[in-house]
Each structure stands twice: as C-alpha cells, then as structure tokens.
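With one protein chain withheld, the remaining protein chains of the complex are depicted in position.
Order as written gives the chain letters A and B; numbering starts at 1 within each chain.
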Amino acid sequence: MNDFIQLDFPSLLLGTLAALSCGLLGNFLLLRGQALMGDTISHVVLPGIVGGFLLAGSVAALPMMLGALFASLFSVSLIELIKRAGRIEAGAAMGAVFTTMFALGVVLLEQSGARGVHLDVEHALYGNLESALWLEAESFQDLLSFSKLFSLPEDIWVLFFITLLVILFIVVFYKPLMITSFDAAHADSLGISSKWMGLGLVFMTALSAVAAFSAVGSILVIAMFICPPATARMLTDKLSTQLWISGFIAVLSGISGYFLAAFGPFWFGGQDSVSAAGMIALMAGFLQVLAMLFAPRYGVLSRLFFKNRFHNQ
Amino acid sequence: MSEFLAELIKALTLQAGYNTSLVLVGAALLGGAAGGIGVFVLLRKRSLVSDAISHATLPGVVLAFMLASYFFDDGRALWALLIGAAFSAVLGALAVEWIVRYTRLKEDAAIGTVLSTFFALGIVLLTLVQSVYQGGQAGLSDFILGSTAGLLYQDALLIAVSAFVVGLVLIFKFKELTLLCFDITFAKAQGYNVASLDRLLLFLLLAVVVIGLKTVGLVLVIALTIIPPVAARFWTERVSHMVLIATFIGALGSWFGAALSSVATDLPTGGLIVLTLFSIFLISLLVAPKRGALAHALRHKLFQRRVHERQGLLAISRAEPVFDPLTQKILRKKRFLRADGAVTEEGHQAAQKMARDQVLWNAYHQAYPIEALALEDWSLRPIEEVIPKDLVEELSEELMLTKVRLVQ
Partner (left out) sequence: MSALSKQSLIDETGFISSKVAFDVSGLTVAYDRKPVLWDVSFQAHSGRITAIVGPNGAGKSTFLKASLGLVPAVTGQTFILGEALKEARKNIAYMPQRASVDWDFPASALDVVMMGLYGRMGFLRWPSQHHREQALSCLDQVDMADFAERQIGQLSGGQQQRVFMARALAQEAEVYLMDEPFAGVDAATENVIFKTLKALTAEGKTVIVVHHDLDTVRKMFDDVLLINRQVIANGPIDDVMSDEALRRTYSGRLGFHKAGEPVGGAAVQAHV
C-alpha cells in the first residue's frame, strides 16, 4: 500500500488531472470545428519549452512554461496571419505552422542535447508520467494532511491549479462560449466578441496543454482534447450534460488507463509496465469507439438495430 | 565557417560521397512528389489527413518489427517496416472515412481521434517492445523523428525509386486530378469516377508519407505534403503552375535540408528539411507579387485611399460636408481642402470631374451589370482608363439622350 501511495498515486493524479483539464476545454474546440487546435498547440510548445530551458539554463518549470505559452500564442497568430494574408484554409495553415515549430523544437533539442542535458523528444511525445513520486507519503491518511499534501510534486500542484482555472473559465464564460460557438455572427451583433472569446479559448487551451505537456507528453494531450468530448458528443444533445460526461470520461480513462499500463502487463506475465500516457490515450480512444458504436441514439450499431426493428414492424 | 560552407557546397553538388548523394537525390525526389501531391490534397481541403495517416503508421511499424524479428530474426529490414506502416496507415485512413460517414463527428474530430488513438497504440507497443527486445529495437524511434544517418544503400535506393514511381503516377493522372479539384461536378459529368480518383489521391498521399517516414519522421513528413503547396499558393492561381512550383519548392527544400544535415551531422534531417521549406514559405508569404502579404497590404492601402478620395470628392460635388477624418486628411494632402475645411478651386474642379465619372460608371453598371460586377476597378479609377474609349463615348451619348428626353 505504501508503494501505491508513493509511486502510483502521484502518477495517477497527474494523468487524471491532465485528462480532465484538456477534456473539458476540448468540448468547445470540438464545437467550433477546431478539434485539431489541441494537436497543433501540443506540437508547437516544444520549441517554447526547449527555448525556455536554454534561456534559463535549467529544467525549471516557470521559464519553460512561459516559453511554451509564448510559442503557442505566436503560432496561433502566425496561423491567423497565413489564413488571412494568403486566404489559405485553416487546416493547411495549422499544418504548416505546427510542423515547422515542431521541427524547430527538434533542432533546438539536439543543440541542448549536445550540452549534456536530458530533455528528449520521446519525453516530449509521450511524457514521463511514471516519474512522479510522493516519497513523503506513508499512508492514505496523508491525503488529509495539508503539510503532507504540500510535498506533492510541483507538476501536480501546477496542473491542479490549471484544472481549477479551466473549470472556473468554463463556468464564468459558459454563456459567451456557448453563443460564440453556436452563431458567431449573432454573438458579434450582441457585442459579445467571437474573436476575443476564441482567443481566450485558445489561451486556456495553450495553458492546459503546456501544464499537461511536460508531465504527460503531447500524445495524451491531443487525445484528451478530442476523445472525451467526442465521446460525450455521441451521447447527448445538451451542452451542460456533454461537459459533465466528457469530464467523467476523461477521469475514467485516466484511472483505467493508468492501472492497465502499470499493472496490466503483469497480469499477462510481462515484466515491465507500458507507457501510461499512451495507455490512457488508448483507453480514451477505446471508450470513444464504444460510444460511436453503441451510443443509444447516435451509435452506428444502435441506429442499425432500430432501423431494422422499425422496418420489421 | 568557410570549411562548413565548402562542405555544404560539396554535398549540394553531389561530391560528398555516393551514399550522401543518393540520400540527397532520394530526399529531393520525395520532396518533389510530396509537394506535387500536396497541391491536390490542399485544393481538396484535406491537408490534415496526412496528419492522421502519418501518426497512424506507428503501430504498424512496431508490429512489423515484432513479426519480422520473430520470422526473420531481423526486425529492422526497412521494407518490412514500411509495409507494416502502410498497412496501419490504410487502416487509419479508412477509420477517418468511417467516422465521418457514419457518425455525427466532423472530419477534424475524426482526424484527431485516429491520430491520437493510433499513435497511442504505437507508443504502448513501442514500450512493450522495449521491454521484450532489450536494445534490439534501437532505430524504431527513428521513425518518429527520422534519420538518414543509419540509412543503408539499398534503403536509400528504395526511397528514391518509390518516390520516382509516385511522381510518374502523378504525371500520368495529372489531368484527372486537376479536374477533381477544380470542378468536381464537371468531372462527374465527364464520366470520371470521382470516388476512385479521390482514393487514388489518398493512396498517393499515403505512399509519400510512408516513404518519407524513415528520412524525416512521422511528424515532419506532414510538412512535406503541406508547406510546399501552401507556399506555391502565393505565386499563382493556376493549378498546373501550382503543382510545378510546389514540386520545385519541395525538391529544393529537401535537397538543401538533406545536404545541410549531411554536413551538420548532429542535427536531425527532418528538422532541417522542414525549416528550409518553411523559410521558402515565409519568403513566398511576404514577397510574392500576386498574393503575398506585402503586395496585399500595399494594394489595400492604395485602394483605401482611392475610395476615400473618391467619396470625399463626390460628397463635395453634392455640396455635402466631409466628416470622415481620413477622407479629410487625404483631400487636404491633395489640396482639395484647405486646412480650415473649405473646398479649394481645385477641389471643386476635381469634384466636378469625379461626379461625371461616377455618372458614367453608374451608367455602365446599368448597361453591363455582369461585366461591371466582374470588373475589379469598377468605380475606382477614371472610367476612360478602364474600359474602351468608344464605349465611354457611347455611354455619355446615351446619357445626353436620356437627359434630353427627360427635359422634353
């Protein structure tokens, strides 16, 4: 049990928080047809993180985070510029920018690698969830002790506050987020600026992508921006319900994915665990497949089933 | 530094050894083919499909490695890995299509789902392999970032030949693909099988992605299919020119990037190629004469001034005051207005002339509405500068006649 609270619990928490913050924001990206914004941002933060590291000279969280934020905002502006100036469609503009920024990150990384520091691309892609430790903890009772909780890894605290911030953002801006996503022209005519709301959403996306990124890697971030909202989308026609479901799905994939990765291989006689970030993302994808097939109203199989029954009557 | 340059030039001119030269030629062929195909993909508005396809290759690569290690004892045979990659990429592409067609989710969500789920599966398998084949899997993660360092002679040949074949198919199907992107209804009416053309395009895209995996890696191969076409878009409006330009940009950027990485060996090939491509793109974005940003901004500024001057003068001709501060400023600069806002003699004359011009333009708009609608300079420049002289005379005669009729 000690092992669990010291080794597994912090990773579990980290993965679940990352899943939750990205999964909630993803709903609005999905509804705006910007589902791939998460993908874009989780690639473009790489040069920002490496740049922040190179400037600060150490693996400190703050400069890397600032660098990543800067890189995301820079990229989003660049995408906007390319779209406007060249009348290029959004997908292509995003593709051009995120691949370039990622390339820049990779090149910078090799530079820093030459200086003998461990920051590598694999880490950036699938994170290092397993390295989160809470050695100060001795038992589950420590979860109730503030002084012990403060000794949780910094990453977890950062992500925790960002998740709170995301929830706050959604609660406060629920109305403008909804109206600008539904009918931007109408929102603008009311004086609710769809442009600023969109920027705010991108900023929050960047913030949670960055916070999650260093812990869980880009793959989990991308998956969480898309899969839980898409799953919820299959299950409901009400926005508030969709938000609840996506949050639930995110947490569920976080927990089940982590357990499968950490313990699953041993059940099958393996000796090592597999990538937890990868497994969480895979679980999210799996849940989405289930929803796409079996969702009561919009699932492919359910619809087939009902159609047949209808025909037989 | 000069030594570096000399080395670079040597590589660029194919004098840096047989292997390096082969890699360069392969990269250029690949870049060219990807650029050309990318144009059609861009015009079909499906650029990010390559994102899904490329990420979807990973589980195939790893599975192929496991199978190949089991059956041949050599998991690293490039052809086997590429076949695995192609196999799972096809599955990924099919999955995107399936989601778009049968569920309520849109294409962006479908792409995101497929790329993240397949890639996650790949990562999980990769970590599994790492624990089973301690060390034997080295090089598999090269597929994520690409590397030409460990490229064998026959691998480079494989890449060059396949890229060449893809290019050939593109040339032979050029007309049909152009039609597909330009006018899909017409293509259908002509009896082309649009669905199978779309599938061919997807297949070609898949081919370049898979071929590119080893050299530039699965993230950056996306760039090869997107950046050259987007850069080419700034230079021309015609599909055939765009394909030529994109092919050229793709080949040039890959050639140069690969040469650079053969000299700066510690830097990854893919990264250098993409950064080179992006530099070409940036130049296109800024300075291209037709659609470039600078030209665009300049034209917009000129346009704005013209409109303000014209509307200001028209207001003067109707004896209305000019309120708009920018209009005032422009009129003052041209000495049509005095500093106190009063209209000068020149101003009155110009206003008269402008009013006559506007009347003619309006008459033209009445008489030839469709032509007028198509005309960029309608009511922006003096009419004599835009349409033929005899037509202007005809219009003014008509106007005289109507006036006479009205008076009677």
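The criterion applied here is as follows: contacts are C-beta pairs under 8 Å (C-beta built on N, C-alpha and C of every residue); 3 or more make two chains touch, one makes a residue touch a chain.
In this text, all values refer to a predicted model and were calculated from it rather than measured experimentally.
Interface note for the absent chain: among A:16, A:236 or A:288, the touching residue is A:236. Screening A:138, A:154 or A:183 for touch with the missing chain picks out A:183.
When you scan B:264, B:307 or B:355 for touch with the missing chain, the hit is B:307. Contact between subunit B and the absent chain runs through residues 104, 299-300, 303-304, 307-308, 311, 314-315, 323-324, 327, 362-363, 365-371, 373, 376, 378-380, 398-399, 402. Listed by residue number, the positions of subunit A touching the unshown chain are 31, 33, 172, 175-176, 178-179, 181-183, 185-186, 188-192, 233, 236-239, 241-242.
Here is the rule we go by: only the chains that are shown with their structure count from here on.
A separation of 29 Å divides the Cα centre of subunit A from that of subunit B. The residues of subunit A lying in touch with subunit B in their complex are 30, 33-36, 38-39, 43, 81-82, 85-89, 91-96, 99-100, 102-104, 106-107, 110, 114, 121-122, 125-126, 219-220, 222-223, 225-227, 230, 233-234, 261, 265, 270-275, 277-282, 284-286, 288, 292, 298, 300. Interface residues of subunit B facing subunit A in the complex, by the touch rule stated above, are 42, 45-48, 50-51, 99, 102-106, 108-109, 111-113, 115-117, 119-124, 126-128, 130-131, 141, 144-145, 219-220, 222-223, 226-227, 229-230, 233-234, 266-268, 270-275, 277-278, 281, 285, 291-293, 296.
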